[in-house]
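For this view, one protein chain was removed and the others were kept in their places.
Up next is chain A:
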Amino acid sequence: MTARFSTVTQLLAAGVMAASLAPMAQAETTVESCNRSVTFDAPPQRAISNDVNLTEMMLALGLADRMVGYTGISGWKTLDPVMRAGVAELPELSAKYPSKEVLIGADADFFFAGWNYGMKVGGEVTPETLAPFDIKVYELTESCIHIGEKAKVSMDDMYNDLLNLGRIFAVEDTAKALVAGYKDELAAFAKDRAEASDPLRVFVYDSGEDTPFTAGKYAMPTALIEAAGGSNIMDDLEKSWATVTWEAVVERNPEVIVIVNYGSVTAEEKRAFMRSNPAFAEIDAVKNDRFVTLEYVEATPGPRNIRAIKTLATSFDAARTDAVSN
């Protein structure tokens, strides 16, 4: 009974929305997605997003009612209460990377994903394989490096995704306001901070013990670290995420280590590993116990990048104060 009632309201709501959007829908919208131009005759009505960070971008733009579900979260991560509330009405169509069938079966008309965020190069689900089924794909800007050339990562990558989604879904004003709000928030936060001198040397430790997996030039943490007044010691690595040698880490002697938290090995265990190995004893960050933890959602492109920058900035400032008082 309730189910039928809610279906009816959804239909009604969709109808009202379609009517109100009708004049705008006349105009075609074309956005750049990685190396493609994607044209939308009308805003998608049955969208699916993959992974926590991408889904959160959709939620931030208030697009939950244009979605039929989300994919790729509970298989290896958990939704926090805020996000759980945001997508409460929506089903998780696939706990991990979706198959083509899952997307087609949900009668989707739009898939927001990225390379290594729900799609794999040469995989089953790509813009090309979905095209025959009229499912349009918008790709996460940060992930474009996996299929072609791209400028170094910056906060603009994230803003760009929000603005493009705004155009695709005809909520451009909301998107612009959101991005302007984020920029203001960061500017206000920066004004309260002491004048920073040289950027701090920062190492991003994702995982791995034999060799560390870290963020290179094209991965979001590099942008976050720079926005917070540091520099990623591996920003000369022409990669998104990659493994490097411990030698290089010791040589570049980071002052702060950022641990990315997700998966079965906890941030505390990663920190314990760094502290236990005598080879790392002389690294400034280890000596002074300067570790910061960023959650997966914070370290990948999405609205929580703003909070991540503040977290990083706070710990950078503490590290600087320490250095001065020592």
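Following the convention adopted for this analysis, a residue touches a chain if its C-beta (ideal position, glycine included) is under 8 Å from a C-beta of that chain, and two chains touch if they have at least 3 such contacts; residues count from 1.
Going forward, contacts and distances are computed from a predicted model.
Chemist: Assuming one chain is omitted from the figure, identify its UniProt name from "MoxR-like ATPase", "Iron transport system permease protein", "Molybdopterin oxidoreductase" or "Pyruvate dehydrogenase E1 component subunit alpha".
Modeler: The record for the missing subunit names the protein "Iron transport system permease protein".
Chemist: Out of A:107, A:134, A:251 or A:322, which touches the unshown chain?
Modeler: Spelled out, the listed residue whose C-beta touches the missing chain is A:251.
Chemist: Of the residues A:243, A:288 or A:314, I need the one that contacts the missing chain.
Modeler: A:243
Chemist: By the contact definition given up top, give the residues of chain A that touch the hidden chain.
Modeler: Contact residues on chain A toward the absent chain are 75-76, 97, 116, 206-211, 213, 234, 237, 241-248, 250-251, 253, 262-266, 269, 272-273, 276-283.
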